[in-house]
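The structure under discussion is supplied below as structure tokens; questions concerning it will follow.
Every protein chain of the complex appears in place save one, which is left out.
== chain A ==
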Amino acid sequence: MTTSQQEISDEIAKIQAGTPVGAPLLDFPPYRSTLLRHPTKEPRHADPEGAELFAPVFGHSDVAAIEADLTVQRGGEPIGERIRVHGRVLDGDGRPVRRQLVEIWQANAAGRYSHQGDQHPAPLDPNFTGVGRCLTDDAGWYSFTSIKPGPYPWRNHHNAWRPAHIHFSLFGTDFTQRLITQMYFPGDQLLALDPIAQSITDPAALSRLVASYDHSLSEHEWLLGYRWDIVLTGSHATYLEPSDD
């Protein structure tokens, strides 16, 4: 664990001097865990067929409305800055992804996950699991009430810190639109140092992972609002309308 942040940042800068790429580079050595986990061969082209043309379907039997509020799932109030994260899920043609599952997970205000594998010596919050789900509405909107997650240290290199983030898991209308990503907060100085975020070497693409503070979403004496829209890849079944429940 002797690699310094400066060495990691130098490695990142060297890679980013190449052609910017809008998707994360799977072969990205500054994030050390990629070394043995990135495929080395180009993916093979496939035209989607059968089950690949249709995402799984979720409905109100899958998700309870309360699962979208991460501040009320336990007996008491979690500690931290209360926030709302709100936005739309769109497909690559700009159409709303309607009534589809959105799953999130995050650290608590102190930067600790409610996960047995997280050994960061920051306090757990008994009133916060950091896990939420919702379905988008008919216009593709989702909304979660939560606590602003804290940044946390990790073992990639010496004094490595992840910027504060919320993990998002998304489905489109097609199986091929599946996305898991991370939402970051505006103005976070750790973003530029983070090899996971910087694996997206096109700054414009990375900026699409950063939410905006939206004062119109903030609520008087209650919470701060953030807006984050998500765009999935293109759908193949352009002639199909999403089916009704």
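Methods note: a residue touches a chain if its C-beta (ideal position, glycine included) is under 8 Å from a C-beta of that chain, and two chains touch if they have at least 3 such contacts; residues count from 1.
The criterion applied here is as follows: contacts and distances are computed from a predicted model.
Enquirer: Of the candidate names "Protocatechuate 3,4-dioxygenase, alpha subunit", "ABC-2 type transport system permease protein", "Ribosome-associated ATPase/putative transporter RbbA" or "Heme lyase CcmF/NrfE family subunit", which one corresponds to the UniProt protein name of the undepicted chain?
Expert: "Protocatechuate 3,4-dioxygenase, alpha subunit"
Enquirer: Using the document's definition of touch, tell me which of A:Q5, A:Q73 or A:S114 contacts the absent chain.
Expert: Only one of A:Q5, A:Q73 or A:S114 touches the chain omitted from view, namely A:S114.
Enquirer: Touching the absent chain in the whole complex: find that residue among A:T2, A:T40, A:Q189 or A:S216.
Expert: Touching the chain that is not displayed is residue A:T40.
Enquirer: Looking at A:G50, A:G75, A:P121 or A:G187, which residue reaches the missing chain?
Expert: A:G50
Enquirer: Considering the whole complex rather than only what is displayed, give the residues of chain A touching the chain that is not shown.
Expert: 22-26, 28, 31, 33-63, 90, 92-94, 101, 103-105, 107, 113-115, 117-118, 129-131, 133, 167, 169, 175-182, 196-197, 199-200, 204-206, 208-209, 230-236, 243, 245
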